[in-house]
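Left out: one protein chain. Kept in place: all the others.
Here is subunit A:
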């Protein structure tokens, strides 16, 4: 079985491009060109150079000894939190801004939830001197003021999404509407492995540098490229797609996707799409999504704004359905505890998204000689307010 997208962007039954005709020329242009452009030596050279000199790659693969001791297994952390702008998101925005330049686009749009992808997009637009508009739900703008300020400092225009629930899914709708209205000069930088083909595949390829590095680094440290497990949190699923990518065809490596259970799977306030979702269409992709019986898309909940998405990338829906991926959900409380634990044991304050992946260690017992790589997708600076309020710091 293949775990990569086929030519039409399907992962098993999931994926495709369920888009209004207005978006057909835009996505066709991308679909025809993205692999060719990514394979061009000049593109590769510039992409690799920027990842090295600007993003700070390769990020370390860190053997977390105290954490390993506590859980009696061998734990490595892939330090995406050390990337410029504080998370893995910039791997993708660097790739897509170069793609946009190759396609001759002079205007960039993006959606953002918590603001991490918005900041990563505004950053690369500043770097390249390209106009940038970021759509962000009005509700998120109010609760993520520092990231809004960062985007403004970087020269981006932040436009509030006022429709629907005024959060990430609505910001995505607004970005798509902008693209419908500006089909020729604008490139839409989607922040996750979601949306119509070729986005899930393109974003996964840009993020695949994560597992490419893990392989080389683990080989050096352990004499093998392959851990027993790779663990990553999943909202839309871009950091997980990158961390899993080069391991998907190797059945000896277990891949574990950690979703946000919010206040509990059955609480009505959750974002655990694999458990609560049904097959449907969201943002141009056939995938698992949280919806009413009538097919209206519902609003998810997680303490972590980055996991607060009602769908999941089609690659992950396929990993779940095919059984290739193990899917686990972690509550707000367990994630927060895991974040605090990593801070105290290893001196690393993780993003709350990444804390969900870390909390797996309480839920699943690994063998002492297992090698477990956890993708530490982002740092916790952006979440300080949430940590402060939660722990009354």
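Definition applied: contacts are C-beta pairs under 8 Å (C-beta built on N, C-alpha and C of every residue); 3 or more make two chains touch, one makes a residue touch a chain; residues count from 1.
Quick note on the criterion: contacts and distances are computed from a predicted model.
Trainee: UniProt name of the unshown chain, from "Tryptophan synthase alpha chain", "TRAP transporter large permease protein", "ABC-2 type transport system ATP-binding protein" or "Dimethylamine/trimethylamine dehydrogenase"?
Mentor: "Tryptophan synthase alpha chain"
Trainee: Out of A:291, A:304, A:355 or A:386, point to the residue that touches the absent chain in the complete complex.
Mentor: Residue touching the absent chain, from the options given: A:291.
Trainee: Have a look at A:38, A:281 or A:345 and name the one touching the chain we're not showing.
Mentor: A:281
Trainee: Since one chain has been left out of the picture, which residues of subunit A touch it in the full complex?
Mentor: The list for subunit A reads 8, 16-22, 24-25, 163-164, 169-170, 173, 176-177, 180-184, 278-284, 291, 293-298.
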